[in-house]
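With one protein chain removed, the remaining protein chains of the complex are shown where they sit.
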Amino acid sequence: MSRGNLEPEKEPVKNGTPPKIIAFLCNWCSYVGADMAGTTRLKQPEGVEVILVPCTGRMDPLFPMKALVEGAEGVLVSGCHPGECHHQDGNLYARRRLEVLKGFLPFMGFEEERFSYTWISASEGKKWQQVVTKFTERIKSLNGKKD
Amino acid sequence: MAGKPIEMRNKKTKEQLENLKTQVEETLSQVDFVIGYAKGYDVLHPTPLFVRSTKDAQALIWDDFCINNLATYLPSQKRPGGLFHPHEKIGLVVKGCDSRAVIQLLQEGIIDRENFKIIGISCQGKVDVKKLKNRVPIERVENAEIKEGSIELTVDSRGQKYPLEEVLYSKCLSCEYPTPLIYDRLVGGEGSLRSKGPKEFAQDPYHDVEEFEKKGVNERLDFWEQEFSRCLRCYACRDICPFCYCQFECIAQTRIPHWLSQKTASKENKFFHMFRAMHLAGRCTECGECERACPVDLPLLLLHKKMNKKVSELFGYKSGINPKLRPPLIIFQPEEKNIEEEKWE
Amino acid sequence: MSKVIAVEKIDDWLDTLNETHRIFAPFKPGGATRFEGYQRGKELDLERFAVSSPKEAFFPATETIFNFKLGKENVSETVVSLESQVKNQNQIVFGARCCDAKGLATFDTVFSGSGYQDPYFKKKRNTTLLITIACHQPANTCFCTSVGGGPADPKGADILLTSLDDKYLAQTFSTKAKTLLAGSFFTDATQKDLKEAKDKNEAARQKLKTFSVERVSQKLTKIFESEYWNEKAAKCLSCGACTYTCPTCYCFNLTDEGKSTGERVRTWDSCMFPQFTLEASGHNPRPKKDHRLRNRVNHKFSYFPTQHRMLSCVGCGRCIRHCPVSVDIREIVRGVQEV
Partner (left out) sequence: MRIGLFVCHCGNNIASTVDVKKVVQAGLKLPYVVFATDVDYVCSAPSQKNIEEAIQEKNLNRVVIAACSPHVHEETFRRVLKRAGLNPYLLQVANIREQCSWIHDNVIFATIKAIDLVKMAVAKVSHHEPLVAPKVGVEKRALVIGGGIAGIQAALDIAEGNIPVTLVEREPTIGGAMAKLDKAFPTLDCAACILTPKMAEVNQHENIELMVYSEIEDVKGYVGNFEVKIRKKASYVDYEKCVGCGICEQKCPSKASSKFNLGRGDGKAIYISFPQAVPKVATISPKHCIYFQRQKCRVCEKLCPADAVDFKMQDEIVTERFGAIVTATGYSLFDYSQYGEYGGGRYPDVMSGLQYERFLSPTGPSKGEIKRPSDGKKPETIVFVACVGSRDEAKGRPYCSAVCCMYTAKQAILTKEHLPESQIYVFYIDIRATGKLYEEFVRRAQEEYGVQYVRGRVSKIYTDNGKLKVRGADTLLGEPVEVDADLVVLATGFGASKGASTLAKKLGISHDSYGFFTESHPKLKPVETNTRGVFLAGACQSPKDIPATVAQASGVASKVLGALSKDQIETSPLVAAVDARRCIGCFQCLGVCPYKAIEEVALNNGAKIAEIIPTLCQGCGLCVATCNPGVISLNGFTDNQLISEVEAIVKG
């Protein structure tokens, strides 16, 4: 008998609710790294929701821009380390485009901390846990300042 | 500003006009038509002129208001839906700032060098009609003349004077290329490559961007919220831009992909202008036409100057200067000098 | 009925009207003057020309037509909710010019004329009063007199104000308008006031250069295939600045936003955009910008007049002022006669 029926549902603790963060992960390295963090049960805050992309080369800077303009609290992008991209130079183009986006967003009224990109290989589940935890902290501190 | 140099300025402008007419006529033999400036509906608004014969050339003008960046007509030459036919040859009158747009279009390979002839013309700075509009009802202007370092407008038959540095385009006040960087022929100032352009009013080109960056993040958010609530989405800024040559296929109006709706809510307008700034990163040559074309006077050049500042900080790249360079966002370096990976400890 | 109101009383008059009506008036928010909701203390700008006409009060740039929720199992379960959209509220457009008011005649013909009645437009049109101000300082781009209008033409207006230096003469042209002139702000107009207003308006009319547009409509149909349009459209950028600021452009686009629950939205559209005539097959009957410019001029001066026996251009000159490359419709129309 699976533990399907859980204890009576409590109203989610409002201030405890972790901020919702959209994370674009590349299929060959970072998504596998995130899966590995799962298989090794590395606990993480519950707000990060992953969108799979074939490579960070696919990352049109408009996606994080659209997410933030529509009100997302935070956006993360992660792919293979430069030099290890499965598609050779996808992440090398992405690095330039996302760095330009990162410099542009604050100018438009988005706190600098709301968007970040990083490189996580298929074996760096630990580092992914650290990135998610640290990023969620940063977004929480931003929301704290606001209200 | 003693009287003498301004007479020099008007004298030079007149000389350039005569010289321009002969240069255009000579170019006519090599091209199908030449695009220059003609008198518009009033003295402040010259309009692009398509010269196909020496008779047309007589209507050419050259004065302190000829501001249009005529390079915006070059890409339409190649596009399937464009007005001109790909094999038609075009002549173009090009100022210093416009020449950067020509070079950037060459860098992007959207135009072929042998399909057009450039008539470069060195420039002494142009008067920003929007700066006049805030001072006097320009809809009833009758005459405008440069006298002793300032411009004199007659409106409702009354004269009003304004110092030049108050009314020149801000891009002219910080102009680094008064003489075109690319040309087949050069009008005015054959001799000195660096004619006495508006350098004397020199200002740091990015001072307005730095001012804006000093503001708090919420102040900046509200500013853009306020500005973009006025945008009509008429797309004049996009359609006048020399680099928005995917104008007829722009994702601002497509459903596949469906990035935004046609609603003129401030959020949708903001996303349109933001993604246009992203598309122009490392390409825009700051000619300021988008800001001039905007019917509701949005500070659009500020957006693109911020992007260019970021691109030059990251890649040391300045758009439209060196025809051999590839634009920064369609190339990469295995090791990026100015980009470090974020530390997560 | 005609009355007089002192200039400094205008603000108080608007305040009292503001309690019962939603007032649209020209303000200078950022760079350009624009019709916006009235708020106490917001500085009116009656001198400069507003960028887009007050058509926004009747035909907003963005309007939700209805909300929908698609039925899951079958279409019959789909729910469409209409009533929430149109809040009926009395409106006043204050400070429009006579050409703006005349422009509404085009909208009336299209949206509440003999054919289809547009409920959204009609509800706003019937609950909105138009207070125009005679134009004593026409711009060099104005040509209202050449298209059957004038700086003080009361057509389409409920109240026409004529400035008499320190006071305004207010003339009413509709029954509803009379109620607005009640109250202590107004005193009866004297014959001297009426005479002075008449002279000022006539003086303004003289300032305008008038050219004739007769036979333009027939000539346009003849020169449809002419190279004339290729020349005229050469410098045009095919953007939407002329159409979005024009007081008589009424074209719109309908899009559904959202997934199985969402809204149908009406937004302004422009015949100058290629997407306006792009067909699903990918074919576009007007692929080039000269086709589109030809269509815009023909619509104003040929197609609409043939169908409704009135020009749909009011000569306000906005399409000239706001065109980034100064395409001048007057020059095109006059040129048509000589081709």
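The chains carry the letters A, B and C, assigned in the order they are written, with residues numbered from 1 in each.
Quick note on the criterion: a contact is a pair of C-beta atoms (placed from the backbone, for glycine too) under 8 Å apart; a residue touches a chain by one contact, two chains touch by 3 or more.
Note that this is a predicted model, so its numbers are computed, not measured.
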Visible chains in contact with the missing one: A, B, C
Candidates B:Val155, B:Cys250 or B:Leu301 - the one touching the absent chain: B:Cys250
In subunit B, positions touching the absent partner: 78-80, 86, 108-110, 245-246, 248-251, 254, 256-259, 279, 326, 330
Those residues of subunit C which, in the complete complex, touch the missing chain: 70, 72-73, 259-261, 282
Touch residues of subunit A, complete complex, unshown partner: 2-7, 9-10, 12-13, 16-18, 20, 22, 28, 31-32, 34-35, 37-39, 41-44, 46-47, 49-55, 57-61, 63, 66-67, 70-72, 84, 86-90, 93-94, 97, 129
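To be clear about the criterion, only the chains that are shown with their structure count from here on.
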Per Cα centroids, the chain farthest from subunit A: C
Approximate Å spacing (C-alpha centroids) for the pair subunit B, subunit C: 31
Residues of subunit C touching at least two other chains: none
Residues of subunit B whose C-beta touches two or more other chains: none
Parts of subunit A lying in touch with subunit B, wherever the complex brings them together: 61-62, 65-66, 69-70, 82-83, 89, 92-93, 95-97, 99-101, 103-104, 106-111, 116-119, 127, 130-131, 134
Interface residues, subunit B side, partner subunit C - complex: 35, 40-42, 45-50, 68, 72-73, 81, 83, 130, 134, 137, 139-141, 156, 226-227, 230, 232-236, 238-240, 247-248, 253, 255, 261-265, 289, 292-293, 295-298
Residues of subunit B defined as touching subunit A within the complex: 212-213, 217-218, 220-225, 259, 267, 270-271, 274-275, 277-278, 281-282, 303, 306-307, 310-311, 313-315, 328-330, 332-334, 336, 339, 341-342, 344-345
